[in-house]
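Note that one protein chain of the assembly has been removed; the remaining protein chains are unaltered in position.
Labels run A, B and C following the written order; every chain starts at residue 1.
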Amino acid sequence: MSAPTLAGLTGAALVGLGLYGLLVHPHPLRKLLGFNLLGSGVFLLFGIIARKGAAAGFAADPVPQAMVITGIVVAFCATALSVALLLRLFEAGGAATLRPDVGRDDSD
Amino acid sequence: MTEFLLGAAGFVLLTVAIGLIRVLGGPGNVDRTMAVQLLGTGGIAALLLVAAATGVRGAEDVALGLALLAAFASVAFVNSAAPEDDREAGRANE
Amino acid sequence: MSVIQALDISLAVLVLAVAIWTIVSRDAFAAVVGYVAYGLLVSLVWVRLFAVDVALTEAAIGSGVTGVLLISAAVRLRGTEAAVAAEWPGAGSRVLAAALCMVVTAALAAVVLTMPDPGATLAPEAARHLAETELGNPVTAVLMAFRALDTLLEKVVLFLAVIGVWSLAADGNWGGIAGPRRATNRQGALAFLAQLLPPVGIVVAIHIVWIGANEPGGAFQGGAILAAMWMIVIMARLAEAPAIGERRLRLALVAGPAVFLAVGLMGFAVANAFLAYPAGLAKPLIVFVEVFMTLSIAVSLPMLVLGPPDRPSS
Partner (left out) sequence: MNFLLVLSLVVPIAGALLAFGVGGRWVSRIALATMPLGLAIAVAIAAGLRPAGGSLVYLLGGWSPPLGVALRADWLSALMMVTTAVVISAIGLFARADFPAGMTETRRSFAFWILLLAVWGALNTVFLSGDLFTFYVSLELLVFVAVPLVALDGRAETLQAALRYLLFALLGSVLYLAGTGLLYGAYGTLDIGVLSGRIRGEPVTAVAVTLMTVGLMAKTALFPLYLWLPAAHAGAPAAASAVLSALVVKGSFFIIVRLWFFVMPGLAGVAAPQLLGALGAGAIVFGSLLALRQERLKLLVAYSTVAQLGYLFLAFPLALDAEAGRLIDGSALIAGLVQAASHATAKAAMFMAAGMIYVALGHDRIAALGGVVRTAPLAALVFLLAGVALIGPPTSGVYFAKTLFLRAADSTHQWWWSLVLDVGGVLTSAYLVMLVARALAPADQAAPSMAGIVSGQQPVAALALVLCSLLLGLLPWHAWLPLPLAVTTPDPLSLDALWSLVWPLLVGMALAALMGRRQNQRPLRMALWLEQADHALRQWPAAGFSLLGLTIMLGVALLLTP
(Lines give C-alpha, C1' and ligand atoms only; values in the text may rest on other atoms or scores of the structure.)
Protein backbone atom coordinates (compact mmCIF):
# COMPACT_ATOMS: atom_id res chain seq x y z
CA MET A 1 0.00 0.00 0.00
CA SER A 2 1.41 3.39 -0.97
CA ALA A 3 2.15 6.13 1.52
CA PRO A 4 -0.64 8.44 0.27
CA THR A 5 -3.28 5.72 0.43
CA LEU A 6 -2.16 4.83 3.92
CA ALA A 7 -2.36 8.48 4.94
CA GLY A 8 -5.82 8.68 3.37
CA LEU A 9 -7.02 5.66 5.32
CA THR A 10 -5.55 7.13 8.49
CA GLY A 11 -7.47 10.28 7.68
CA ALA A 12 -10.71 8.36 7.23
CA ALA A 13 -10.19 6.63 10.57
CA LEU A 14 -9.41 9.94 12.25
CA VAL A 15 -12.63 11.42 10.90
CA GLY A 16 -14.61 8.63 12.56
CA LEU A 17 -12.68 8.96 15.81
CA GLY A 18 -13.00 12.71 15.92
CA LEU A 19 -16.69 12.56 15.10
CA TYR A 20 -17.22 10.11 17.95
CA GLY A 21 -15.29 12.29 20.37
CA LEU A 22 -17.10 15.44 19.31
CA LEU A 23 -20.58 13.96 19.47
CA VAL A 24 -20.34 11.61 22.44
CA HIS A 25 -17.82 13.00 24.90
CA PRO A 26 -19.71 15.24 27.33
CA HIS A 27 -16.82 17.51 28.34
CA PRO A 28 -16.47 20.54 26.04
CA LEU A 29 -12.68 20.46 26.13
CA ARG A 30 -12.75 16.85 24.97
CA LYS A 31 -15.28 17.70 22.29
CA LEU A 32 -12.79 20.28 21.12
CA LEU A 33 -10.08 17.65 20.93
CA GLY A 34 -12.48 15.53 18.89
CA PHE A 35 -13.09 18.46 16.59
CA ASN A 36 -9.37 18.91 16.07
CA LEU A 37 -8.87 15.21 15.30
CA LEU A 38 -11.79 15.34 12.89
CA GLY A 39 -10.34 18.37 11.16
CA SER A 40 -6.92 16.86 10.96
CA GLY A 41 -8.40 13.69 9.42
CA VAL A 42 -10.11 15.80 6.78
CA PHE A 43 -6.84 17.59 6.10
CA LEU A 44 -5.13 14.24 5.56
CA LEU A 45 -7.76 13.45 2.93
CA PHE A 46 -6.69 16.66 1.21
CA GLY A 47 -3.11 15.41 1.60
CA ILE A 48 -3.69 12.23 -0.35
CA ILE A 49 -5.51 14.23 -3.01
CA ALA A 50 -2.57 16.61 -3.24
CA ARG A 51 -0.07 13.77 -3.45
CA LYS A 52 -2.03 11.93 -6.11
CA GLY A 53 -2.15 15.18 -8.04
CA ALA A 54 1.64 15.28 -8.33
CA ALA A 55 2.39 16.60 -11.81
CA ALA A 56 4.39 19.14 -13.78
CA GLY A 57 7.43 18.62 -11.60
CA PHE A 58 5.61 19.26 -8.33
CA ALA A 59 5.69 16.42 -5.83
CA ALA A 60 2.16 17.36 -4.73
CA ASP A 61 -0.63 19.51 -6.11
CA PRO A 62 -0.19 22.94 -4.46
CA VAL A 63 -3.89 23.86 -4.47
CA PRO A 64 -5.06 21.34 -1.83
CA GLN A 65 -1.94 22.13 0.20
CA ALA A 66 -2.86 25.79 0.25
CA MET A 67 -6.40 24.89 1.30
CA VAL A 68 -5.09 22.78 4.18
CA ILE A 69 -2.93 25.65 5.39
CA THR A 70 -5.96 27.93 5.38
CA GLY A 71 -7.96 25.18 7.09
CA ILE A 72 -5.38 24.70 9.87
CA VAL A 73 -5.39 28.41 10.59
CA VAL A 74 -9.17 28.54 10.75
CA ALA A 75 -9.27 25.45 12.98
CA PHE A 76 -6.84 27.12 15.34
CA CYS A 77 -8.96 30.27 15.51
CA ALA A 78 -11.99 28.12 16.23
CA THR A 79 -10.18 26.28 18.99
CA ALA A 80 -9.03 29.53 20.54
CA LEU A 81 -12.51 31.02 20.53
CA SER A 82 -13.98 27.83 21.99
CA VAL A 83 -11.41 27.71 24.75
CA ALA A 84 -12.01 31.35 25.62
CA LEU A 85 -15.77 30.76 25.72
CA LEU A 86 -15.38 27.63 27.79
CA LEU A 87 -13.12 29.28 30.34
CA ARG A 88 -15.48 32.23 30.56
CA LEU A 89 -18.44 29.90 31.01
CA PHE A 90 -16.56 28.11 33.75
CA GLU A 91 -15.82 31.41 35.51
CA ALA A 92 -19.36 32.73 35.10
CA GLY A 93 -21.24 29.60 36.03
CA GLY A 94 -18.72 27.50 37.87
CA ALA A 95 -19.38 24.53 35.62
CA ALA A 96 -18.25 23.43 32.23
CA THR A 97 -21.29 21.58 31.01
CA LEU A 98 -23.10 21.88 27.70
CA ARG A 99 -26.33 20.41 28.98
CA PRO A 100 -29.10 22.93 28.41
CA ASP A 101 -30.55 24.15 31.67
CA VAL A 102 -32.90 21.39 32.59
CA GLY A 103 -36.28 22.45 33.86
CA ARG A 104 -36.27 26.04 32.74
CA ASP A 105 -39.00 25.43 30.22
CA ASP A 106 -40.02 22.01 31.44
CA SER A 107 -40.59 22.77 35.06
CA ASP A 108 -44.34 22.38 34.96
CA MET B 1 22.20 4.49 2.08
CA THR B 2 18.51 5.28 1.76
CA GLU B 3 17.58 2.04 3.43
CA PHE B 4 19.96 2.77 6.26
CA LEU B 5 18.52 6.23 6.83
CA LEU B 6 14.99 4.90 6.80
CA GLY B 7 15.95 2.06 9.12
CA ALA B 8 17.44 4.56 11.51
CA ALA B 9 14.28 6.66 11.33
CA GLY B 10 12.22 3.56 12.08
CA PHE B 11 14.39 2.80 15.08
CA VAL B 12 14.01 6.31 16.45
CA LEU B 13 10.27 6.14 15.94
CA LEU B 14 10.15 2.82 17.76
CA THR B 15 11.97 4.20 20.77
CA VAL B 16 9.64 7.17 20.75
CA ALA B 17 6.62 4.85 20.63
CA ILE B 18 7.86 2.83 23.58
CA GLY B 19 8.62 5.98 25.47
CA LEU B 20 5.17 7.34 24.73
CA ILE B 21 3.48 4.31 26.23
CA ARG B 22 5.38 4.77 29.45
CA VAL B 23 5.07 8.50 29.59
CA LEU B 24 1.49 9.19 28.55
CA GLY B 25 0.28 6.89 31.28
CA GLY B 26 1.56 9.32 33.87
CA PRO B 27 1.07 9.18 36.80
CA GLY B 28 1.86 12.86 37.12
CA ASN B 29 1.29 15.65 34.64
CA VAL B 30 5.00 16.39 34.63
CA ASP B 31 5.64 12.87 33.36
CA ARG B 32 3.14 13.42 30.63
CA THR B 33 4.68 16.68 29.57
CA MET B 34 7.88 14.75 29.05
CA ALA B 35 6.08 12.93 26.24
CA VAL B 36 6.04 16.15 24.29
CA GLN B 37 9.74 16.71 24.84
CA LEU B 38 10.43 13.12 23.88
CA LEU B 39 8.56 13.49 20.63
CA GLY B 40 10.06 16.88 20.05
CA THR B 41 13.54 15.42 19.96
CA GLY B 42 12.73 11.98 18.55
CA GLY B 43 10.32 13.38 16.00
CA ILE B 44 12.89 15.86 14.72
CA ALA B 45 15.44 13.10 14.28
CA ALA B 46 13.00 10.85 12.45
CA LEU B 47 11.83 13.77 10.33
CA LEU B 48 15.33 14.71 9.19
CA LEU B 49 16.23 11.11 8.44
CA VAL B 50 13.06 10.51 6.41
CA ALA B 51 13.44 13.79 4.56
CA ALA B 52 17.03 13.02 3.66
CA ALA B 53 16.10 9.54 2.47
CA THR B 54 13.14 10.57 0.34
CA GLY B 55 14.60 13.80 -0.98
CA VAL B 56 12.04 16.20 0.46
CA ARG B 57 13.27 19.77 0.28
CA GLY B 58 12.87 22.19 3.10
CA ALA B 59 12.41 19.66 5.90
CA GLU B 60 15.21 21.31 7.89
CA ASP B 61 12.94 24.26 8.48
CA VAL B 62 10.20 22.02 9.77
CA ALA B 63 12.76 20.53 12.14
CA LEU B 64 13.76 23.99 13.31
CA GLY B 65 10.15 24.92 13.88
CA LEU B 66 9.44 21.73 15.76
CA ALA B 67 12.45 22.20 18.01
CA LEU B 68 11.38 25.71 18.97
CA LEU B 69 7.74 24.82 19.51
CA ALA B 70 8.39 21.70 21.57
CA ALA B 71 10.36 23.89 23.95
CA PHE B 72 7.51 26.37 23.85
CA ALA B 73 5.00 23.70 24.89
CA SER B 74 7.12 22.84 27.91
CA VAL B 75 7.27 26.48 28.89
CA ALA B 76 3.52 26.68 28.72
CA PHE B 77 3.24 23.66 30.94
CA VAL B 78 5.64 24.96 33.54
CA ASN B 79 3.85 28.27 33.41
CA SER B 80 0.33 26.98 33.82
CA ALA B 81 1.26 24.30 36.30
CA ALA B 82 2.83 26.83 38.65
CA PRO B 83 1.47 26.15 42.12
CA GLU B 84 -1.65 28.04 43.03
CA ASP B 85 -0.20 29.68 46.14
CA ASP B 86 2.55 31.18 44.01
CA ARG B 87 -0.16 32.88 41.97
CA GLU B 88 -1.99 34.08 44.99
CA ALA B 89 1.24 35.57 46.23
CA GLY B 90 1.65 37.29 42.93
CA ARG B 91 -1.82 38.70 43.17
CA ALA B 92 -1.12 40.06 46.62
CA ASN B 93 2.15 41.63 45.56
CA GLU B 94 0.72 43.75 42.77
CA MET C 1 7.61 -5.09 2.36
CA SER C 2 10.24 -2.42 1.94
CA VAL C 3 11.67 -0.42 4.80
CA ILE C 4 9.79 2.71 3.79
CA GLN C 5 6.48 0.85 3.79
CA ALA C 6 7.15 -0.55 7.22
CA LEU C 7 7.99 2.94 8.38
CA ASP C 8 4.78 4.37 6.89
CA ILE C 9 2.66 1.70 8.48
CA SER C 10 4.23 2.10 11.89
CA LEU C 11 3.82 5.86 11.63
CA ALA C 12 0.13 5.44 10.77
CA VAL C 13 -0.34 3.02 13.67
CA LEU C 14 1.38 5.41 16.03
CA VAL C 15 -0.76 8.34 14.84
CA LEU C 16 -3.94 6.36 15.31
CA ALA C 17 -2.87 5.03 18.69
CA VAL C 18 -2.17 8.51 20.01
CA ALA C 19 -5.44 9.76 18.51
CA ILE C 20 -7.38 7.00 20.24
CA TRP C 21 -5.59 7.90 23.45
CA THR C 22 -6.77 11.49 23.22
CA ILE C 23 -10.35 10.29 22.87
CA VAL C 24 -10.48 7.54 25.48
CA SER C 25 -8.11 8.85 28.12
CA ARG C 26 -9.87 9.56 31.41
CA ASP C 27 -7.83 12.58 32.30
CA ALA C 28 -8.28 15.75 30.22
CA PHE C 29 -4.70 16.84 30.74
CA ALA C 30 -3.37 13.51 29.53
CA ALA C 31 -5.63 13.74 26.50
CA VAL C 32 -4.32 17.19 25.66
CA VAL C 33 -0.72 16.08 25.96
CA GLY C 34 -1.62 13.18 23.70
CA TYR C 35 -2.99 15.67 21.22
CA VAL C 36 0.24 17.68 21.19
CA ALA C 37 2.19 14.47 20.54
CA TYR C 38 -0.31 13.64 17.84
CA GLY C 39 0.30 16.98 16.13
CA LEU C 40 4.04 16.32 16.02
CA LEU C 41 3.47 12.90 14.49
CA VAL C 42 1.05 14.26 11.91
CA SER C 43 3.63 16.74 10.72
CA LEU C 44 5.84 13.70 10.00
CA VAL C 45 3.01 12.29 7.90
CA TRP C 46 2.85 15.56 5.98
CA VAL C 47 6.54 15.31 5.20
CA ARG C 48 5.87 11.83 3.86
CA LEU C 49 3.17 13.34 1.63
CA PHE C 50 5.75 15.82 0.29
CA ALA C 51 3.72 18.71 1.67
CA VAL C 52 6.42 20.51 3.64
CA ASP C 53 4.53 23.80 3.85
CA VAL C 54 1.68 21.97 5.51
CA ALA C 55 4.06 20.08 7.80
CA LEU C 56 5.50 23.38 8.92
CA THR C 57 2.04 24.85 9.56
CA GLU C 58 0.92 21.74 11.42
CA ALA C 59 4.05 21.79 13.58
CA ALA C 60 3.68 25.49 14.35
CA ILE C 61 -0.09 25.77 14.76
CA GLY C 62 -1.61 22.30 14.91
CA SER C 63 0.59 21.06 17.67
CA GLY C 64 2.60 24.05 18.88
CA VAL C 65 0.30 26.97 19.58
CA THR C 66 -2.90 24.90 19.79
CA GLY C 67 -1.14 22.60 22.23
CA VAL C 68 -0.18 25.47 24.50
CA LEU C 69 -3.69 26.84 24.36
CA LEU C 70 -5.22 23.51 25.29
CA ILE C 71 -2.65 22.70 27.99
CA SER C 72 -3.36 25.90 29.87
CA ALA C 73 -7.10 25.38 29.42
CA ALA C 74 -6.87 21.83 30.78
CA VAL C 75 -4.98 23.06 33.83
CA ARG C 76 -7.51 25.80 34.50
CA LEU C 77 -10.42 23.42 34.06
CA ARG C 78 -9.01 20.90 36.54
CA GLY C 79 -11.76 19.31 38.51
CA THR C 80 -14.63 19.94 36.13
CA GLU C 81 -14.47 16.46 34.71
CA ALA C 82 -16.09 14.62 37.55
CA ALA C 83 -19.26 16.69 37.32
CA VAL C 84 -19.51 16.27 33.59
CA ALA C 85 -18.86 12.53 33.73
CA ALA C 86 -22.47 12.04 34.80
CA GLU C 87 -23.56 13.21 31.37
CA TRP C 88 -21.99 10.31 29.51
CA PRO C 89 -24.59 8.58 27.37
CA GLY C 90 -25.27 4.95 28.19
CA ALA C 91 -23.19 2.09 26.87
CA GLY C 92 -25.77 1.19 24.24
CA SER C 93 -25.80 4.72 22.88
CA ARG C 94 -22.05 4.80 22.77
CA VAL C 95 -21.86 1.56 20.82
CA LEU C 96 -24.47 2.81 18.40
CA ALA C 97 -22.65 6.11 17.95
CA ALA C 98 -19.38 4.28 17.38
CA ALA C 99 -21.05 2.08 14.77
CA LEU C 100 -22.50 5.08 12.94
CA CYS C 101 -19.13 6.85 13.01
CA MET C 102 -17.58 3.72 11.57
CA VAL C 103 -20.01 3.88 8.65
CA VAL C 104 -18.72 7.37 7.89
CA THR C 105 -15.14 6.15 8.14
CA ALA C 106 -15.92 3.17 5.90
CA ALA C 107 -17.46 5.42 3.26
CA LEU C 108 -14.42 7.69 3.29
CA ALA C 109 -12.05 4.71 3.23
CA ALA C 110 -13.89 3.34 0.18
CA VAL C 111 -13.48 6.68 -1.53
CA VAL C 112 -9.77 6.72 -0.67
CA LEU C 113 -9.25 3.20 -2.00
CA THR C 114 -11.04 3.87 -5.28
CA MET C 115 -9.34 7.20 -5.88
CA PRO C 116 -7.61 7.20 -9.26
CA ASP C 117 -3.83 7.55 -9.36
CA PRO C 118 -2.73 9.92 -10.79
CA GLY C 119 -5.74 11.91 -9.79
CA ALA C 120 -7.27 15.18 -10.86
CA THR C 121 -4.90 18.07 -10.33
CA LEU C 122 -4.30 21.74 -10.94
CA ALA C 123 -0.53 21.34 -10.64
CA PRO C 124 0.11 21.80 -14.40
CA GLU C 125 -2.03 24.94 -14.42
CA ALA C 126 -0.17 26.27 -11.39
CA ALA C 127 3.17 25.43 -12.99
CA ARG C 128 2.20 27.23 -16.18
CA HIS C 129 1.30 30.43 -14.37
CA LEU C 130 3.97 30.26 -11.66
CA ALA C 131 6.34 32.46 -13.66
CA GLU C 132 3.77 35.25 -13.77
CA THR C 133 3.83 35.43 -9.97
CA GLU C 134 7.65 35.50 -9.97
CA LEU C 135 7.60 33.07 -7.05
CA GLY C 136 9.34 29.72 -6.71
CA ASN C 137 7.04 28.13 -4.18
CA PRO C 138 3.78 27.05 -5.84
CA VAL C 139 1.93 26.88 -2.51
CA THR C 140 2.74 30.51 -1.81
CA ALA C 141 1.65 31.34 -5.36
CA VAL C 142 -1.73 29.70 -4.73
CA LEU C 143 -2.13 31.43 -1.38
CA MET C 144 -1.00 34.89 -2.46
CA ALA C 145 -2.04 35.04 -6.11
CA PHE C 146 -4.32 32.38 -7.55
CA ARG C 147 -6.55 32.09 -4.51
CA ALA C 148 -5.62 35.35 -2.83
CA LEU C 149 -9.22 36.10 -1.83
CA ASP C 150 -9.35 33.04 0.41
CA THR C 151 -6.12 34.04 2.12
CA LEU C 152 -7.38 37.57 2.61
CA LEU C 153 -10.63 36.29 4.11
CA GLU C 154 -8.71 33.87 6.31
CA LYS C 155 -6.84 36.82 7.74
CA VAL C 156 -10.21 38.44 8.42
CA VAL C 157 -11.22 35.24 10.23
CA LEU C 158 -8.16 35.62 12.44
CA PHE C 159 -9.06 39.26 13.08
CA LEU C 160 -12.64 38.34 13.96
CA ALA C 161 -11.44 35.58 16.26
CA VAL C 162 -9.47 38.19 18.22
CA ILE C 163 -12.57 40.37 18.48
CA GLY C 164 -14.58 37.33 19.52
CA VAL C 165 -12.15 36.48 22.30
CA TRP C 166 -11.89 40.07 23.48
CA SER C 167 -15.66 40.48 23.46
CA LEU C 168 -15.83 37.90 26.26
CA ALA C 169 -14.21 40.32 28.68
CA ALA C 170 -16.10 41.65 31.64
CA ASP C 171 -17.36 45.15 30.87
CA GLY C 172 -15.13 46.80 33.45
CA ASN C 173 -12.00 45.23 32.01
CA TRP C 174 -12.48 46.55 28.48
CA GLY C 175 -9.28 48.08 27.22
CA GLY C 176 -7.36 46.27 29.94
CA ILE C 177 -4.43 43.89 29.89
CA ALA C 178 -4.94 40.69 27.92
CA GLY C 179 -4.94 37.36 29.70
CA PRO C 180 -5.05 36.28 33.31
CA ARG C 181 -2.71 37.85 35.80
CA ARG C 182 0.55 36.03 36.25
CA ALA C 183 2.78 35.80 39.26
CA THR C 184 5.84 37.99 39.27
CA ASN C 185 8.51 35.39 39.73
CA ARG C 186 11.34 36.39 37.43
CA GLN C 187 13.80 33.84 38.63
CA GLY C 188 14.63 30.41 37.48
CA ALA C 189 15.02 28.30 34.44
CA LEU C 190 11.93 29.68 32.77
CA ALA C 191 13.27 33.21 32.65
CA PHE C 192 16.57 31.91 31.39
CA LEU C 193 14.86 29.97 28.62
CA ALA C 194 12.79 33.00 27.75
CA GLN C 195 15.97 34.98 27.27
CA LEU C 196 17.72 32.24 25.35
CA LEU C 197 15.07 31.10 22.89
CA PRO C 198 13.62 34.29 21.37
CA PRO C 199 16.77 35.50 19.57
CA VAL C 200 17.07 32.10 17.91
CA GLY C 201 13.35 31.98 17.25
CA ILE C 202 13.26 35.42 15.68
CA VAL C 203 16.05 34.54 13.29
CA VAL C 204 14.35 31.27 12.35
CA ALA C 205 11.01 33.05 11.87
CA ILE C 206 12.50 35.71 9.60
CA HIS C 207 14.26 32.99 7.65
CA ILE C 208 11.00 31.06 7.19
CA VAL C 209 9.06 34.12 6.06
CA TRP C 210 11.80 35.18 3.68
CA ILE C 211 12.34 31.84 1.97
CA GLY C 212 8.56 31.34 1.74
CA ALA C 213 8.56 32.95 -1.68
CA ASN C 214 10.72 30.21 -3.15
CA GLU C 215 10.91 27.33 -0.71
CA PRO C 216 8.50 25.88 1.85
CA GLY C 217 7.66 28.51 4.45
CA GLY C 218 5.75 31.74 4.52
CA ALA C 219 3.97 34.33 6.59
CA PHE C 220 1.85 32.10 8.70
CA GLN C 221 4.53 29.65 9.72
CA GLY C 222 7.01 32.42 10.46
CA GLY C 223 4.41 34.51 12.23
CA ALA C 224 3.48 31.56 14.41
CA ILE C 225 7.06 31.09 15.54
CA LEU C 226 7.39 34.80 16.30
CA ALA C 227 4.14 34.58 18.25
CA ALA C 228 5.50 31.66 20.25
CA MET C 229 8.59 33.63 21.13
CA TRP C 230 6.55 36.58 22.35
CA MET C 231 4.37 34.28 24.42
CA ILE C 232 7.42 32.71 26.05
CA VAL C 233 8.56 36.16 27.09
CA ILE C 234 5.12 36.98 28.50
CA MET C 235 4.85 33.65 30.28
CA ALA C 236 8.25 34.07 31.89
CA ARG C 237 7.05 37.50 33.09
CA LEU C 238 9.92 39.24 31.37
CA ALA C 239 7.33 41.48 29.72
CA GLU C 240 3.77 42.43 30.47
CA ALA C 241 1.01 41.40 28.09
CA PRO C 242 -0.30 44.41 26.16
CA ALA C 243 -3.49 46.28 26.99
CA ILE C 244 -6.09 45.68 24.31
CA GLY C 245 -6.90 49.37 24.12
CA GLU C 246 -3.39 50.21 22.95
CA ARG C 247 -3.35 51.89 19.56
CA ARG C 248 -0.09 50.20 18.49
CA LEU C 249 -1.49 46.76 19.23
CA ARG C 250 -4.66 47.43 17.28
CA LEU C 251 -2.78 48.74 14.27
CA ALA C 252 -0.49 45.71 14.32
CA LEU C 253 -3.55 43.42 14.42
CA VAL C 254 -5.19 44.93 11.34
CA ALA C 255 -1.99 45.67 9.42
CA GLY C 256 -1.93 42.32 7.62
CA PRO C 257 -5.45 42.24 6.18
CA ALA C 258 -5.47 46.03 5.66
CA VAL C 259 -2.24 46.09 3.65
CA PHE C 260 -3.34 43.02 1.69
CA LEU C 261 -6.63 44.71 0.92
CA ALA C 262 -4.90 47.95 -0.07
CA VAL C 263 -2.48 46.18 -2.39
CA GLY C 264 -5.42 44.22 -3.81
CA LEU C 265 -7.35 47.42 -4.49
CA MET C 266 -4.27 48.91 -6.07
CA GLY C 267 -4.58 46.10 -8.57
CA PHE C 268 -7.66 47.86 -9.94
CA ALA C 269 -5.49 50.77 -11.00
CA VAL C 270 -2.17 49.23 -11.96
CA ALA C 271 -2.98 45.65 -12.98
CA ASN C 272 -6.59 45.88 -14.13
CA ALA C 273 -8.03 43.48 -11.55
CA PHE C 274 -8.63 43.32 -7.81
CA LEU C 275 -5.85 41.25 -6.17
CA ALA C 276 -3.74 41.28 -9.33
CA TYR C 277 -0.08 42.31 -9.22
CA PRO C 278 1.57 44.39 -11.94
CA ALA C 279 4.12 42.50 -14.02
CA GLY C 280 7.63 42.79 -12.69
CA LEU C 281 6.46 43.87 -9.26
CA ALA C 282 4.59 40.74 -8.22
CA LYS C 283 7.26 39.26 -6.01
CA PRO C 284 8.25 42.45 -4.18
CA LEU C 285 4.59 43.25 -3.58
CA ILE C 286 3.84 39.75 -2.31
CA VAL C 287 6.80 39.87 0.07
CA PHE C 288 5.68 43.34 1.19
CA VAL C 289 2.20 42.01 2.01
CA GLU C 290 3.67 38.97 3.73
CA VAL C 291 5.75 41.13 6.06
CA PHE C 292 2.62 42.84 7.37
CA MET C 293 0.74 39.58 7.54
CA THR C 294 3.56 38.09 9.60
CA LEU C 295 3.30 41.03 11.99
CA SER C 296 -0.46 40.61 12.35
CA ILE C 297 -0.16 36.87 12.87
CA ALA C 298 2.62 37.27 15.41
CA VAL C 299 0.37 39.63 17.38
CA SER C 300 -2.98 37.85 16.84
CA LEU C 301 -1.94 34.39 18.00
CA PRO C 302 -0.80 35.53 21.47
CA MET C 303 -4.05 37.52 21.81
CA LEU C 304 -6.01 34.35 21.06
CA VAL C 305 -3.98 32.24 23.48
CA LEU C 306 -3.93 34.78 26.31
CA GLY C 307 -7.70 35.23 26.26
CA PRO C 308 -9.88 38.23 27.09
CA PRO C 309 -8.56 41.05 29.28
CA ASP C 310 -8.84 40.11 32.90
CA ARG C 311 -8.03 43.39 34.64
CA PRO C 312 -8.09 47.07 33.73
CA SER C 313 -4.85 48.60 32.57
CA SER C 314 -3.24 50.78 35.16
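We adopt the following convention: a contact is a pair of C-beta atoms (placed from the backbone, for glycine too) under 8 Å apart; a residue touches a chain by one contact, two chains touch by 3 or more.
If you're wondering where the values come from, they're calculated on a predicted model, not measured in any experiment.
Chemist: Just list which of the chains on display the missing one touches.
Modeler: So, taking every chain into account, the missing one touches A, C.
Chemist: For the chain left off this view, which of C:V3, C:A191 or C:A271 is in contact with it?
Modeler: Going through C:V3, C:A191 or C:A271 one by one, C:A271 is the residue touching the chain not shown.
Chemist: Among C:L16, C:V156, C:M266 or C:V291, exactly one should touch the missing chain; which is it?
Modeler: In the full complex, the listed residue that touches the missing chain is C:V156.
Chemist: Where does chain A touch the missing chain, residue by residue?
Modeler: Counting only chain A, the missing chain is touched by 15, 19, 22-24, 26, 28, 31-32, 35, 38-39, 42, 45-46, 48-49, 52-53, 63-64, 67, 70-71, 74, 77-78, 81-82, 85-86, 88-89, 92-93, 97-102, 105-106.
Chemist: Where does chain C touch the missing chain, residue by residue?
Modeler: Considering the whole complex, chain C reaches the absent chain at 89, 93, 96-97, 100-101, 103-104, 107-108, 110-111, 114-115, 119-122, 125-126, 129, 145-150, 153-154, 156-157, 159-161, 163-164, 166-171, 174-175, 245, 247, 250-251, 253-254, 257-258, 261, 264-265, 267-268, 271-277.
What we mean here is this: only the chains that are shown with their structure count from here on.
Chemist: Looking at B-C and A-C, which one has the bigger number of contacting C-beta pairs?
Modeler: A-C
Chemist: Where the CA atoms of chain A average out and where those of chain B average out, how many Å apart are those spots?
Modeler: Centres of chain A and chain B (C-alpha means) sit 22 Å apart.
Chemist: Which whole number of Å gives the spacing of the CA centres of chain B and chain C?
Modeler: So the centroids are 18 Å from each other.
Chemist: Any idea how many Å lie between the Cα centroids of chain A and chain C?
Modeler: A distance of 13 Å separates the two centres.
Chemist: Give the residues of chain C that touch two or more other chains, as numbers and ranges in rising order.
Modeler: 4, 48, 50, 65, 76
Chemist: For chain B, which residues are shared contacts with two or more other chains?
Modeler: 56, in rising order.
Chemist: Residues of chain C touching chain A in their complex?
Modeler: Its residues touching chain A are 4-5, 8-9, 12, 15-16, 19-20, 22-23, 28, 31-32, 35, 38-39, 42, 45-46, 48-51, 53-54, 57-58, 61-62, 65-66, 69-70, 73-74, 76-77, 80-81, 83-85, 87-89, 93-94, 97-98, 101-102, 104-106, 108-109, 111-113, 115-124, 126-128, 138-139, 141-143, 146-147, 150-151, 154, 157-158, 160-161, 164-165, 168, 220, 301, 304-305, 307-308.
Chemist: Quick one: in the complex, what on chain C touches chain B?
Modeler: 3-4, 6-7, 10-11, 14, 17-18, 21, 25, 27, 29-30, 33-34, 36-37, 40-41, 43-44, 47-48, 50, 52, 55-56, 59-60, 63-65, 67-68, 71-72, 75-76, 181-185, 189-190, 193-194, 197, 200-201, 204, 207-208, 211, 215-217, 221, 225, 228-229, 231-232, 235-236
Chemist: Within the complex, which stretch of chain A touches chain C?
Modeler: 1-21, 23-27, 29-30, 32-34, 36-37, 40, 43-45, 47-63, 65-70, 72-81, 83-88, 90, 95-97, 99
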